[in-house]
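First the structure, in the form of structure tokens, and then the observations on it.
The complex is shown incomplete by one protein chain, all other protein chains being positioned as in the whole.
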Amino acid sequence: MPDEVNTEFKWVGKRNPRPDGVDKVTGRAKYGADLYLPGMLVGKTLRSPHAHARIKSIDTSKAKALAGVKAVVTSADFPAIPKPPGPHGPMISDFRDNSMNMMARDKVLYDGHPVAAVAATSEKIARQALKLIEVDYEVLPHVIDPVEAMKPDAPILHDDQVTEGEDEKTAKPSNVYRIPRAQKGDVEKGFAEADLVIEREFTTKAVHQGYIEPHACVAQASDDGVELFCSTQGQYVDRGSCAKLLGLDISKIRVTSSEIGGGFGGKIPIYSEPVAIRLAQLARRPVKMVMSRDEVFRATGPTSGAHVRIKIGAKKDGTITAAEGEMTYQAGAFKGASIGAAMNCMFSPYDLENIHVWGYDVCVNRPKVAAYRAPGVPMAAFGVEGVINELADELGIDRVDLRLINAAKEGTQNVMGMKYGPIGFQEMLEKMKAHPHYNAPLGENQGRGLAAGYWLHAGGMSCASVNVSDDGTVTLIEGNPDIGGSRASMAAMVAEELGIDYNKVRPIISDTSSLGFTFLTAGSRVTFATGMACVLAARNAIKVACDRAAQMWGVSEEEVVWEDGHARPAGANVGDHEPMSLAEIAAKAPMTGGPIAGHAEINATGQGPATGAHLVDVEVDRESGHVKVLRYTVFQDVGRAISPDYVEGQLQGGAVQGIGWALNEEYIYDDKGRLENPGFLDYRVPVASDVPMIDVCMIEVPNPNHPYGVRGVGETPIVPPQAAVANAVENAVGLRFRDLPVSPPKIRKAIKDAGG
Amino acid sequence: MADIQYQAPEDLAAASALLAGAGGKARILAGGTDLLVQMKFDVVEPTLLIDIKNIAETRTIAEEDGGFRVGAAVPGAELGEDAALAAAWPGVVEAAELIGSTQVQGRASLGGNLCNASPAADSVPAMIAAGAVARVIGPDGQRDVAVEDIATGPGKTSLASGEIVASIFLPKRPANSGDAYLRFIPRTEMDIAVVGVGISLSLDGDGVCTAARVGLGAVAPTALLVDAAADALIGSKLDEAAMDNLAAAVSAACSPIDDKRGTVEFRTDIAGVLARRVASIAFTRAGK
Amino acid sequence: MARVVFMGEVRQYTGDDDAVEIDAPNVLQLFKKLGALYPRLAPVLETGFAVAIDGEVMEDALLQRIDDAKEIVLVPKMEGG
Partner (left out) sequence: MAKTHVTTTINGDETEFLCETEQTLLDVLRDELHMTGTKEGCGTGDCGACSVTMDGRLICSCLVLGVETHGHKIETIEGMADGDALHPLQRNFIDMAALQCGICTPGVLVAAKNLLEKNPDPSETEVRFWLAGNLCRCTGYDKIIRAVMETAAEMRGA
């Protein structure tokens, strides 16, 4: 664990207790399902039991007639959204898709697809009402696997979808929505220069974010407006989606984000929220909708299962001359697999001349994928890092050395055209090599694996307000749901700027009507982008405070500086006036012109690379294929850790999610396209006894584009584990594994097939 | 949806009468860890729940004839806390303690695990190996049934209308005996057994196996008693040849299905692997 | 005058052109000129692409001055989790 030697700052970089800690350890914190309102109804969703079927008719009359049922909705109760004109380009924001995913129109496209919903006076009546809704389905052939879905005779999910770029009038409908591509240099030339070329195929299964809190919301509606309380990674984005899907003015909707019980990308999309609002509008009573766990698994976004082909060429000295990657990703029922991010990140830890990456965004009869922590990247990196490990072995070069030879550095330009500023990747690899873990002895049937990973944080819009009360304490208002301790980071930066005690800053998460638009708690952006807004808001408050001091002293604004929490005379007037603290200035505020406050509305930009590398030891039971993770060390360039506790937590949590992905997690469908494991019993996330302590080694190479040097940290740590764990298993048993999860039956079979 | 009635009688006769009177629409509620989940998903839709936990016989562990009578609703956590029981039948206790989490241990019982009739129930192969006998109370009185004869298929039992498993009898353990249970799961906890093997054996003064019982779970529609596997051990000192025979007999007894938890090939293979390991632990325990 | 480089998928919209010289004071004007040159690119520019101005990625920054920029790369936007 890093020490507390940071003397540059008083609060930044320190282990400050989180401002929402007491509420969260006493059960007082209110999560999505924790709001109860007078007269509140229970909303429930009827879902498709079929993977693919035409809805011939829906009869809700019996459900509507049931005593206690106050509203029933189907897609007919929502505005039909016209197909947006294409092309869509890299960012798909298709509200027609979102609307049809929220409530199926003509067809159901996956097991769990909503077809109707009810609001009733009790859970029991709501459940009974669902059973009374009669849906006449014409079951259609379905397709689960993206490679199958690309074949000419595959069942087509969307008759009006052609592959982007093709002529909509003449092209045949296709499950392939897009084939994004990125290139740099000349890979043919690069492969020709290589002494060794390794080309391998890898597969991964769909996995779920697995947040412990199911989606939950409470809606109230009247002609005056709509109130929505929900668990979300972005109340403002939710508000916009609800307005679009319901045909309402954005300003008529107020969304209050509850405390959020995990998201990892999966609480970016809306699901039940507009449905709850519509039910509340019809019933004229508040409606709560809480998903059950099986609904979460069946109908909310997992990330894509993938087929990935990786080809890398290198010279004998280890220099990589060319790299190529082809990805086939499940999009689920509607377009939008995260291939762009995969292309952006998969080769980006390395300084490569020649890169060619492309992918297929393929619709299949599964739930529409949602972002999951570094969306799209782990599957591709599993292949890239796997091939690099194999290259190292074939070339007889140490696995870290091979990465060092090719490591990205300041000035490296990646395949997307981004040129890196300061980057800690080389330093990190050196640290890994020097770490005691790297050369620790291994026992029988034990193996060590490693892999690297890359992500870059998002920027985007953020707002913040700093309001100074007349006792000098501060309310900080910002707009990002606190998913992992971000209040602590925001408060630390503001306390640092203002020069006041951390405990005198109370951070509050705003509802959508109390502060300007703030983008998602996602993309590793919060501490970077919203942190920047908080810092600027604090600086604007300081300006006001300095101006007041200047006026009280009768000097010009330029003659006052802010130091250590005080306005101090500067220049010729030094010594004429006693410095004034924030509290002293605030106390005079009512008589000197009004409240002291500062605010900021920004669009943060200045992305920086966030690289990581993981080292893991496992022991394999050769007779059963069981894998035990023995030791794990995460290395990451974190820019600057504002809250080291929570940065470590991100790295540890990401690593363990990756371990689950590598070893046991997978979506399993039966031959009818029904999800077989929609629960934590058979969707096997790691439990406490599955993992060791996760050691963390943070490298701090500050991001020059942030006042405190912040880099996004949350997503990078889920990129390396899949390849690192598989590599450790390979190292333990002497066989290669390219199909995730590396579950016991696969390991056992491989060992047996190899004569063991 | 009809309302569900709840009754918590204080004696077995009353419970049996309620059950018999409900015409198949009643369910016995012991720990509830399976039943409540099945009700949640409408797998079962009872109109009456008969809670047997207010009945003294189902809630107590008592020594009887040198063995132990364990109430059908005694939670797993209490089994482990009974030092004498844990010393006598460590395999059975370990198996019971593998069911679910610590929290589930606070409720889940041997009786429930048996009557839920899941082929993958952890405690059942161990109880079969131990020669456990279920005491069944019904409208016509009581009868004792070998545990391997309770389940007849997934979710199905041989219990007649109105019959309740009241307790499980674990017989007096002969000298130089030991039992053990292991299961294979992908994680370290919280999974349903992919394969489970329970073995109980006795040794003579020279360390030769004189008696053995082998119970096998999750590889057939019910947990199995595998005589051929026991025969492989009897008369041996569990040497390599005996272990090979044991593994072969266990694998031969498997008739599993491919499902989300394991393949036929994997289950058959692992059953043999586990059998060796379990036999070895039981052997060591018997020698102590 | 900046050299606007089309790496990767942008070329799907530029008829395989890989670069063009454009003089524009800011990103908005740059996008307008690019859209006029490549009509298929026009509808996706603002929603789909950020720019790397001499290597530094700027997203949703239409007013960013680019008078002194030498190289501008169109970078597809991406989402995070």
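When the chains are written out, they are named A, B and C in that same order, and each has its own residue count from 1.
Heads up, the rule we're going with is that a contact is a pair of C-beta atoms (placed from the backbone, for glycine too) under 8 Å apart; a residue touches a chain by one contact, two chains touch by 3 or more.
Every value quoted in this text rests on a predicted model; they were computed, and no experiment measured them.
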| item | value |
| --- | --- |
| Left-out chain, listing which of the shown chains it touches | A, B |
| Of A:Ile483, A:Val618 or A:Leu663, the one touching the omitted chain in the full complex | A:Ile483 |
| Selected from A:Ser99, A:Asn389, A:Thr605 or A:Gln652 as touching the chain missing from the view | A:Gln652 |
| Contact set of chain B toward the excluded chain (per top definition) | 3-6, 8, 29, 31-33, 36-37, 39-40, 49, 51, 53, 75, 77, 100-107, 188-190 |
| Hidden partner chain, residues of chain A it touches | 15, 17-18, 20-22, 24-31, 33-34, 36, 123-124, 209-214, 259-264, 290, 292-293, 483-485, 645-646, 648-650, 652-657, 679-681, 685-691, 693-694 |
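Note that in this section only the chains that are shown with their structure count from here on.
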| item | value |
| --- | --- |
| Pairwise touch network: line, ring, star, complete, or other | line |
| Cα-centroid distance, chain B relative to chain C, in whole angstrom | 68 |
| Rounded Å distance between chain A and chain C, as computed from the means of their C-alpha atoms | 26 |
| In chain C, residues with contacts to at least two other chains | none |
| Touching two or more other chains - residue numbers and ranges from chain B | none |
| Contact set on chain C toward chain A in their complex | 5, 7-9, 11-13, 40, 43-45, 47-49, 52, 54-61, 73-81 |
| Of all residues in chain B, those that touch chain A in their complex | 1, 41, 184, 186-192, 259-263, 265-266, 269-270, 273-274 |
| Residue ranges of chain A touching chain C (in the complex, touch as defined) | 85-91, 93, 165, 180-184, 209, 263-266, 268, 338, 340-341, 343-344, 357, 370-375, 411, 413, 415-421, 455-461, 520, 522-525, 603, 605-607, 705, 712, 715 |
